[in-house]
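All protein chains but one are shown in place.
So, chain A:
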Amino acid sequence: MAKPPRLLIRTFARYTERTAFERPLTSGVAYAVRVLHSEREQFEKQQGWTIKRMDTLEQNPVHKDDYNPDLLEPSPIQEEYAPVIFAQDIVSHVVSLDMLSGQEDSKNVLCARKSGKGVLTAPFRLLKTNRLGVILTFAVYKRDLPLNATPTERIQATDGYLGGVFDIESLVEKLLQQLASKQTILVNVLDTTNQSYPISMYGSNASNDGLEHVSLLNFGDPFRKHEMRCRFKQKPPWPWLGITTSIGILVIALLVGHIFHATVNRLAKVEDDCHKMMELKKQAEAADVAKSQFLATVSHEIRTPMNGVLGMLHMLMDTDLDVTQLDYVRTAQASGKALVALINEVLDQAKIKSGKLELEEVQFDLRAILDDVLSLFSGKSQDKGVEVVQLAVYISDQVPQMLIGDPGRFRQIIINLMGNSIKFTEKGHILVTVHLVEEVIDSIEVETESSSENTLSGFPVADRRQSWKGFRTFSQEGSINPFSHSISLIVSVEDTGEGIPLEAQSRVFTPFMQVDPSISRTHGGTGIGLSISKCLVNLMKGEIGFVSIPKIGSTFTFTAVFTSGSSSSKKYKSQQINKMSNSVSSEFYGMRALVMDPRPVRAKVSKYQIRRLGIHVEVVSQWKQGLSSIRRGSNAINMVIIEQEVWDKYLNNSTLFFDTLEKIDYGTPPKVFLLSNSISSSGANISTGVCNMTVIPKPWRASMLAAALQRTMGVGNKGNPCNGQLPSLSLRNLLLGRKILIVDDNNVNLKVAAGALKKYGADVVSATRGIEAIELLTPPHQFDACFMDIQMPEMDGFEATRRIRDMEHNINNRIHHGELSVEAYNNVSNWHVSILAMTADVIQATHEECLRCGMDGYVSKPFEAEQLYREVSRFFQ
């Protein structure tokens, strides 16, 4: 084999260099020639260098900078050599190295020439670069060999060896550069020919965290196995969105949980509190019941001795006392009565509070009640002081004569309001007006006296329209149903008293709250009245309000709903209709009266009262006008009624007036009446000495007027004294001729009660057993009332009453259905005898039981005139 010419070496180098792009993965190509030992000497001479050994180099790798091929040892004597003769420039340092002297290389070379295929070395440190690499070796044969040539044939035909060096690191880097994701992917290339000791060919020995992809590499050598392991360089990033979301959800869940927990806790607490409250409520109710019982008991215990005290005082007053003593007694009696009234009020309050107060539904005459109240207060208004407080009542004509409701409670409200007015009014007037609510709503012409001096007494008053400003009734006018029988009344009590201080006005209806603690010292009272009144008004489906101007006066107004009694009056026994007004009015019916009064409001009140007697009224404001009216004589005037004010101012010293009267030449001259503001002045007979002038003391009451008229005009004189003075007298009026049944098992009681009622003129029948009472009270009968003992053997008063009511109900029904003729029952179609319980027991429960079983009321035993009057007056008006 000849030494290759220099040119050839150069050409190889250049060629390989130029074609390097075709073998992108090789770092260099070299060609080694087969040299037998016999040919070595000649070959070395030809080449000009000795064949160098490379195993020492392998054992002592040198730094590439120190690499110097001349320092390498010559190859020891071998059978044959494989020195590199051609090399690409990059690997030119391998020229002259004997491939067979290297451990890996010799294996490769021998293997390659035997198999005739390319053979890869195990990775090793490349010379000079010291980088890991593999060498792919192909054998070059001198002639074409058949595919099935034997290894021996192949060895003999071998001419040389072509080797390509693969720098694995750069190889992989190049590959990865192509993948362009070197930053994110870590690649390890391993030679895994020996499974248990894989040789790392590329990549750092980072810890294996399992997340890697393993792929087998085939570099064309079937004897070696390579693997590529890929994994992400960075750990997978935290899933922040997921984390934040879940944290958020967790927080929300916690919050919701907390809220839920708190709610549950709260619920439990509230429930617990509720239980406690219920418990407390029960206790409070029990305490309330106990309190009511206590009050009832105590009131009984107080009332009984108080009756004794009052009775004794009454007796004492009848004895011979000097003025001072009489005063003491009167004071003591007044105090006693106040105490009893207080007890009754407290009982009322307790009853209202426990909701046990029920209103009655009976027919009554509103006008009679107001007359009654007026007479009750007339005495008080006289006592007040120097100046006289005028009391007056005005009831609109629109208000029906008979109403159905609870007269007792209505009276209580009026008494309370008037009582307050009386207490705080020193001068001027107290005026009660009653209208239908519709009237007040409809008419704008409602008296505008508030601004002017045009009031009853001439003193300014608080505008009553202000007092009902807040009423719901007025805001929803549509609520008044014109087709129903219900009658809505509006009642005002107007006074010219000292008024309520502004700061106290808000607590007027609060129980036990007086304007000022000193009030109770100067005026007495408990401050409970108005709150009771408010409750009662509410029970009557009404409202109460007031307006008050300090130093001017107060006006309290309330509404109340009643049923019209007129439509159903026939159903009630005639005895309940006010006999007095009926009989009296007929006596004077059609007469004419002339009222002289310059004050419209006062004249209106007078007119109302006189008209109740069926008398036509003409009002003149000027006395001269009145005289001309009398003179004209076109309508015969039966009476002239002169207001005291007019008399005092104009007529007192004038004879003109009486002259005029005397000169009248037709019929009988009119009678003259003077309306006096106080009873006292009536005693001081009018100084004119005119015989035919009568003084009518105010306040106006139809009965009073009627009595005066009867006396003066000699009409239907029944010898009835003017009533309302003493209970015993009026009791006599009420009871005279009444047929009354008394039922009591106790003979002594029976006799005493009968004696008492007989004294007042009643026609008394006695019975000792309940069963007798039932027999006697089986309709038709003539009894007007029945006084029934409660505690009786065999059948008590409750049971007897119940049976009587059942019986009456039964008979009424049968009359109603025509099964029984009304004629057979005295023409009474609605039997209801008034039954009053007689009891020594004033406990509320007893009273309630009385009402429940159908009784109309009760009187305490033994009889007491005033109480008897109170109860009886409710039935015999």
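Methods note: a residue touches a chain if its C-beta (ideal position, glycine included) is under 8 Å from a C-beta of that chain, and two chains touch if they have at least 3 such contacts; residues count from 1.
The rule is short, and it goes like this: contacts and distances are computed from a predicted model.
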UniProt protein name of the chain not shown, from "glutathione transferase", "Sorting nexin", "SKP1 component POZ domain-containing protein" or "Histidine-containing phosphotransfer protein": "Histidine-containing phosphotransfer protein"
Of A:D745, A:D784 or A:D856, the residue in touch with the unshown chain: A:D745
Residue among A:E79, A:D144, A:D318 or A:E819 touching the omitted chain: A:D318
Residue of A:K174, A:R330 or A:K758 touching the missing chain in the full complex: A:K758
Absent chain, residues of chain A that touch it: 307-308, 311-312, 315, 318, 744-749, 751-753, 755-756, 758-759, 791, 793, 840, 861-863
